[in-house]
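First comes the structure, then the notes that go with it.
Note that one protein chain is taken out, while the other chains of the complex remain in position.
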Amino acid sequence: MLFAILSRLGRLVFVMFGISVVVFLIFFATPGSDPAARIAGRNASPETLAQVRQSFGLDQPLPVQYAVMMKRLFVTQDLTSFVNRGQKVVPAVIKAIPVTLSLVLGAAVLWVIGGLIVGVAAAATRGGWTDRSLMALSLVGVSMPVFWVGEVMNLLSQSRLHHTFLFSWVPPLGYKPLLTDPAGWFKALVIPWVTLAILYIGLYGRILRADLIETMQEDFVRTARAKGLPESRILLRHGVRSSLIAFVTMFGLDFGALIGGGALLTEVVFGLRGVGKLTYDALQTLDLPVILTTVLYASFFVVAANALVDALYAVVDPRVRRAG
Amino acid sequence: MTAMPLLGPLAAAAPAAAAEPRPLVRASGLTKRFVTGGSWFPSRRRVLTAVDDVSFAVMPGETLGLVGESGCGKSTLGRCLTRLHDLSGGRLEFDGRDIGALPMRRMRPLRAELQMVFQDPHASLNPRRRIGDLLAEPLRVHRLASPSEIEARIAELLASVELPADFSRRYPHELSGGQRQRIGIARALALRPKLIVADEPVSALDVSVQAQIVNLFCDLRDRFNLTYVFIAHDLAVVRQISTRVAVMYLGAIVEIGDVDAIFEAPRHPYTAALLDAIPEPHLGARKARSARLPGKEPPSPANIPAGCRFEPRCARARDRCRKERPRLEAKDGGTLAACHFPL
Partner (left out) sequence: MPAEPLLQIRDLSVAFRTERGLVRAVEGVSLDVEAGRVLGLVGESGSGKTQTLLSILGLILDPNAVLSGSVRLDGEELVGMPHRRLRRIRGARAAMIFQDPMTALTPVHTVGWQIVEQIRAHSSLSKRAARDKAVALLAECGIPDPARVVERYPHELSGGMRQRVVIAMAVSCEPRLIVADEPTTALDVTVQAQILALLDRLRRDHGTGIVFVTHDLGVVSEIADTVAVMYAGRIVESGPVQALFAAPRHPYTHGLFNSIPPLRGPRPARLTGIPGLPPSRGAPEAGCAFAPRCAYAFAPCAARPPLVPEGGSRVACFLPRETKQGFRRAGEIAA
């Protein structure tokens, strides 16, 4: 087991190294463009350019440039933005991480539970009206763009219905730290959570329903029936337990992508200064050091989420365990 | 009953004109290993020896039945003979040519002479194409018939597997299992092969249909001078169709010989146990069992015993069997068996 975890970690470090090299090359070694000019931002003065060249070691060979870059990212953590003069990039990203984590983790809990309920309920009543209305609803959920849902939510909870008992508890847009103000944290995030989760509940519910219906045709389900088990037990302990592979796979991909900045639209709509918002702002001003950092950060979470999924596979399906 | 002479059926099957018959297939030391896992850590690599140092020959006109339980390597051996698998070791001659190490590109022209029939032809028949197209394809690829001749040739092929000519317009899903197997055979015949390796061709069929296909195999052999390697786990079917039989266990041939000798007086304890285990409908009563195998599982092909590979399950095993691997050699009665203490 320990060996498996270590080999996993080793692979993770290796993949991260590969990604950082590729990202570095894209930013620093694209032929025909001067990285200094791009790092310095639009309309930079010659002095700034010189300063950038010096501070990133751009006059030195590529491997040295890479080493300098990694050192400034991970060791001294003093990578500085030239667009927002003086802004230290790494602390800015670190400050944004709890916001994004709070948003995505909360939404993930909602969508996993919601997806399970929708999928199981629909499969259990297959062909009936519960199934049909759940599938219709989930299709609506999947088709609604998240920024539109967010704006509608804001419109209702912040202005139109804010004075009614329904939404009077909703605080103004923005993030409250969990540790200093847990109640405020919760209130501020409930609506973003729901908004972000709606799409995924629909998606996961549909996937699970399809897999579950297929599983319920399997021989072992017939065996379970012949054993005289109650139908609910057959559905949950034999059916759902055996249909989770696709669910877990999707979860790993979606979760990683959202943590890595994919929750951008939700963050922007609800004024949450998370990693997505940070990247969004950096893209608008072409703030390369920030973009470079967030891309690396995102890739870390995508890779880490995949590692997590592999571990979950082993929990969900014993057949995977031995392969290691 | 006295021991059957080995020559009987063999001599009858060999064409009289051939002065000195040369084997159509000759395998010597044929070995196939599969390596699994351990792409990162060589220490975790597992080597499965599916076919282990197998030697035999198949004469023209002969049908060699290949029997054994699942996992004994009979299918892998069949795929090695047609070079669907690359060999890990040993020599393979076909019609006098060494084809064991031939690159795929140079194998292609030989494919016509060396065809395979599978258990489930459904899986190998493209469901969106008509039977006629499926049969025409090998003819076109190997340029064996001009476009004007193709239609006549397809009708001829269908007739040879006893299907009406209008089947060429049907799709595979419209056919029953037996009819699909007939198409699988027709497709193998299309290129006028010398050797057909048939891998469990009747085991998915109903009993009554199985008999028809077995008869068809026999008819086609006589009509087109075919040589078969017939792989099956059903020993009664193998007895019906084969002239010689090879019994495989854990990747190796443990006994090989004339079909009647093997079935009437098996020399290897495994062959005897296998025959003993088959329930016989014609007896109409429970069979008296003599050599039932102990309930032990056969060892894994990743971990073949150093001595006789059957020793852990053999009631006759003695010390020598654990230490020394028996060689496949002639025993009286006409078969070759790999056993220190044959029956």
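Which chain is which? They are A and B, in the order written, and residues in each are numbered from 1.
Going forward, contacts are C-beta pairs under 8 Å (C-beta built on N, C-alpha and C of every residue); 3 or more make two chains touch, one makes a residue touch a chain.
Here the structure is a predicted model, which means the values were calculated and not measured.
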Looking at B:176, B:225 or B:303, which makes contact with the chain not pictured? B:176
Which residue of A:224, A:290 or A:304 touches the chain not shown here: A:224
Any idea which of B:123, B:141 or B:236 touches the chain not displayed? B:236
So which bits of chain B touch the chain we can't see? 69-70, 176, 178-179, 206-212, 214-215, 218, 233, 235-237, 239-240, 263-264, 273-287, 289, 292-293, 295, 297
Where does chain A touch the missing chain, residue by residue? 218-220, 222-230, 237-238, 241-242, 316-319, 322
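The rule is simple: only the chains that are shown with their structure count from here on.
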Need the CA-centroid distance for the pair chain A / chain B, whole Å please. 55
